[in-house]
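Notes for the one structure printed next.
Below is a slice of the complex: some chains, not all, each in place.
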Amino acid sequence: MDWVYVLNVIGVFVFAISGTLTAIDNGFDVVGASIIAFITALGGGTLRDLLIGKTPVGWMLDTNYLWVILGALLVSYLFKEHIQRLRKSMFIFDTIGIGVFTILGLQTTLEVGLNPAVAILMGVVSAVFGGVIRDVLSNIVPLIFRSEIYASTCVVGGLVYLLLEMLHVPFTLNMLFSMAVIFVIRYFAVTRKWSLKF
Amino acid sequence: MDWVYVLNVIGVFVFAISGTLTAIDNGFDVVGASIIAFITALGGGTLRDLLIGKTPVGWMLDTNYLWVILGALLVSYLFKEHIQRLRKSMFIFDTIGIGVFTILGLQTTLEVGLNPAVAILMGVVSAVFGGVIRDVLSNIVPLIFRSEIYASTCVVGGLVYLLLEMLHVPFTLNMLFSMAVIFVIRYFAVTRKWSLKF
């Protein structure tokens, strides 16, 4: 399952960079930026682990994540200008992060013996609540509450994953396919500005 | 204890509706409304379960709650206009919810062997923190911090419950009476605009 770990690390890295950029935009100091980077990257998984009772929370048992975030902070400060110009490619990595976090969150929840409906919710929480906490701490209404198809993409991806698992599709193939679904929906949602607003 | 379960479900349903209406007022999309409905209804009990160490948190083990919230979301969107006109009756159900959540939260905390003072606090947390988190996510100062006798009503109800339990009043009678106390105080607090402001 090594490649899943690699994707997970990429997700954490990209989320940490996006957190740092948001913090800089808001005029936070280094400490604030570090906290926001950390929470954007690991907040969703942390909340999931708390809710399903898996403590100490995951990242405490694998300090690699701390170094990845520290690296992301460094990269953000050193290459601030470059990254701003790369926002479009960032969005691709960001979507990879959402895909991995959703499916891994769902998987983790199933493993502790909880219901598939709860597992899908926890997949969504893993993928989006880092950003929600980031926005709350930055004193803005969480982005996902307005106009963007973000959390709902995770729900669809999670449903596809569960369906394929019921059909005995092997884990690797299932994971790749479900992530691809999330990626494609999100790609069109952003480029064509889909919305679920009433 | 079936009727307690029914009251609990009513509480969750009404809290979810009030959450959805707040979300619609704030211009959130369906996803935002779902998250806010969910958190308003189950946030308080979830926080209590986390603090007292009862994980996975309660609603994960009884998916009925998820369907009740889904139902509340549907009802809110279908009968938006009607519900707005029924606000007054909603307030009665809302107060039932607060009563049940307070006493059940207190009871749950006593059951894990914690101190009665802590149990009263956890009763309050169960009843009001769903609303607090809803307000924080909507980027407003939590309503209960201003002018309304809300949390203090729960404290009084909790004290009455503990007192009657010490006097060996049977559970059902005690629960009904304590909830009635909460209901009456809150009713007069709202209709006569009582306040504890300094």
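As written, the chains take the letters A and B, and residue 1 is the first residue of each chain.
As a working rule, contacts are C-beta pairs under 8 Å (C-beta built on N, C-alpha and C of every residue); 3 or more make two chains touch, one makes a residue touch a chain.
The model shown is predicted, which means the values in this text are computed figures rather than measured ones.
Whole-complex copy count, one sequence throughout, 2 copies displayed: 3.
The definition used in the following text is that only the chains that are shown with their structure count from here on.
Annotation: 31 Å between the Cα-based centres of chain A and chain B.
Contacts from chain A toward chain B in the complex involve residues 50-53, 55, 112, 114-115, 117-118, 121, 132, 136, 139-142, 144-147, 149-152, 195-198.
By the touch criterion stated above, chain B contacts chain A in their complex at residues 23-24, 26-32, 35-36, 46, 50, 55-57, 60-61, 63, 66, 77, 136-139.
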